[in-house]
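Here is the structure we will look at.
All protein chains of the complex are present and in place, except for one that has been dropped.
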Amino acid sequence: MSAFLTVDNVSRLFGPNLSTGEKIAAKLGAKVETRSVRAVSDVTLSVHKGETLGLVGESGCGKSTLGRVIAGILPPTSGTVAIDGAPVMENGSKITTRVQTVFQDPFASLDPRMKVGDTVAEGPIAHGLTNKSEAGRYVSKWFERVGLDPVWVDRYPHQFSGGQRQRIAIARALAMQPDVLICDEPVASLDVSIQAQIINLFLELTRDLKLTSVFISHDLSVVQHVSDRVAVMYLGRIVELGPVAQVFGTPAHPYTAALFGSVPKLVLDAEELVYFDTIEGEVPSPLAPPTGCYFHPRCPLSSEICSVTQPLIQPVSDLRAVACHHFKSQLADNVSH
Amino acid sequence: MTDPVLSVENLSTHFFTRAGVVKAVDGVSFDLAKGEIMGLVGESGSGKTVTGFSLLGLVDAPGRIVAGSIKLNGTELTTLSEKALRARRGREISMIFQDPIATLNPMLTIGQQMRLAIDAHERLSARAAEARAADLLTQVGIPSASARLRAYPHEFSGGMRQRVAIAIALLHHPAVIVADEPTTALDVSIQAQILFQMRDLARETGTALIWISHDLAVVSSLASKLAVMYAGRIVEQGPTAKLLRDPRHPYTAGLIGSLPATAKPGVPLTQIPGTTPSLLSLPRGCPFAPRCDRSTKRCGTDPEMTLQDGRGWRCFHPVGQDTEVPA
Partner (left out) sequence: MSAESTPLRRFWAEYRENKIAVVALVVVVALILLALFASVVSPQNPYDLANLSLMDSRRPPGFVGSGGYTHILGTDPQGRDLLSAIFYGLRISIQIGLAAGLVSLTIGTALGITAAYVGGRIEALIMRLVDLQLSFPAILLALVIVALLGQGKTQLIGALVAAQYAYFARTAYGAAKAERGKDYIEAALATPLSGRLVVLRHLLPNCTPPLIVVATVQIANSISLEATLSFLGLGLPVTEPSLGMLIANGFPYMMSGRYWISVYPGVALIILIVAINIVGDQVRDQFNPRLRK
């Protein structure tokens, strides 16, 4: 399978946020402390056509930023994103409609002053997928596809529930007939039973429409359920990548192992109902990441090399890759559990 | 069982709004023993948060407790004056809120806030108050406690702030702590730390804990018994493991089935059709009936709580029991 969506050495910096005074001082030659945040560092990924790649990590790991870069919302500071060879952005602007996004907050991602039907129709009309006279039928079709009654196209967002709003957001994204769908925490703000509905909808649509998607979530069980492969991020870098079952079952990176271990999991058919463990310490500030491997201060396997050299991502097998000096020990540890 | 430290019977809290009466909590009953951890589980609109607020007497207009009794250490709370309630709030029963940023005053140092919390119920010298505050901060796992007393909330991370909130809740060794989704806003790994902490603290101090959450896994890691709420009432309650492995109420079963963790990857999850009913216009009879695939005509009457072997459920057609089930 060849790569359909390619992310090539993408980095994204934020800042430095200099005030006007500091800018003038810098021009005059004074040394001004630059505060940049490397939200995403040297990320290379590829997603195959029809595949769902899960992107996991805690807050501040850069997964949302990476998602926005892939979606063409934020230009990368360096590196490129391409769909089927064609670049997504040029000169800081998005030049394709082949990738669309579903955002996290269904309350905030719909214009409160626009009828939902108009919101869904806006993009397709602007890009010639439909015209003003056909728009009504076009939107109704997509409403039905996502499980909404077409009668509701003239309503305003506040008249819908959270789950319904998220369906509208999905309809809006799909109405642009994209090849790639970026879902940024699409079920995080929803109730559990509604989450199930939206997850099922997602699985159904990606299968029927043969969509390639990137599913960003902090909820590991959701990612495990919907993804084919998963990438784990920590402080802007990918630490591990591979098929879901393998990465979750036998993690190659100590952070992955610790992360998965620290989430309370309901295991109904085991002796112990819920299992979890803790990771020491807290995620460091992205303004001042540790030297060498970012995870080394919290890592049970860290050694001297870890504090000096940043591990590069290297293949573990045909399908898996990991960025760790001691991944072999980690894999061995897994077996002994 | 010795006398429960908290005994709630038929609690009802209604909101009298412009649009009508919202029966946020409608006939909730449960007991809590000393040192026991109970999970109050439900989705949004289930009434779990309002229940928590009712216990502390923090329900604001247009809502108020309209019926029922809340007995804390034998004292009836619903008939107390605001002044008497305030004397107990923080001392015998306290609350931890979801958002640590909102709980702490950004203009005061941690030490000052803890001092205020102490002063509300006790007369202590400055030195004694500081010592108690530092002691509690250490107990909740904050290093260099005495120094940290002089720090401001913004100098702490989210997880640390929540620990401070927990410390404040524990200042007067209350009999009961009500925790409203305390780890929802925190990172996964921090959540794990807080969970461990709470479990140990409850055990050490003998404080009973009501953990309100929508996350079954989180709650189940701590609580020895669960109460599942739907549309303002408890639809099922019982020991955690039994309830999760062998649920009786169809809603509980549906909720467990909706969790990706309990399903096979890629397979559609069990979906509870429809949405939670509007509390302004609840259907007659069992509120879950419209969404339930086991409902019959009998469900047009409101089911009472069936009690059996320390478990309870409000259903005429419970799962796993030999009752009439529609084909």
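The first chain written gets the first letter, and so on, giving A and B; residue counts start at 1 in each chain.
As a convention for this text, a contact is a pair of C-beta atoms (placed from the backbone, for glycine too) under 8 Å apart; a residue touches a chain by one contact, two chains touch by 3 or more.
Keep in mind the model is a prediction, meaning the values are calculated, not measured.
Q: Determine which of the presented chains are touched by the chain that is not presented, and list them.
A: Displayed chains contacted by the hidden chain, ordered by label: A.
Q: Per the definition of touch given earlier, which of A:2, A:93 or A:133 contacts the omitted chain?
A: Touching the chain that is not displayed is residue A:93.
Q: Specify the residue from the set A:24, A:126, A:245 or A:332 that touches the hidden chain.
A: For the chain that is not drawn, the touching residue is A:126.
Q: Tell me which of A:44, A:59, A:80 or A:161 is the one touching the absent chain.
A: A:161
Q: Which candidate, A:6, A:101, A:200 or A:221, sits in contact with the chain we can't see?
A: Touching the chain that is not displayed is residue A:101.
Q: Tell me where the left-out chain touches chain A, residue by residue.
A: With respect to the unshown chain, the touching residues of chain A are 20, 71-73, 93-95, 97, 100-101, 103-105, 107-114, 122-123, 126-127, 152, 155-156, 159-161, 164, 169, 172, 176.
Here, only the chains that are shown with their structure count from here on.
Q: For chain A and chain B, let me know how many angstrom lie between their CA-based centres, rounded off.
A: Distance between chain centres, rounded to whole Å: 32 Å.
Q: Which positions of chain A touch chain B when the two form their complex?
A: Per the stated touch rule, the residues are 58-59, 161-164, 191-197, 199-200, 203-204, 218-222, 224-226, 244-245, 258-259, 262-266, 268, 273-274, 276-279, 282-283.
Q: Once bound in the complex, which stretches of chain B touch chain A?
A: Chain B residues touching chain A: 43-44, 157, 159, 187-193, 195-196, 214-218, 220-221, 240-241, 244-245, 254-263, 265-266, 268-272, 275-276.
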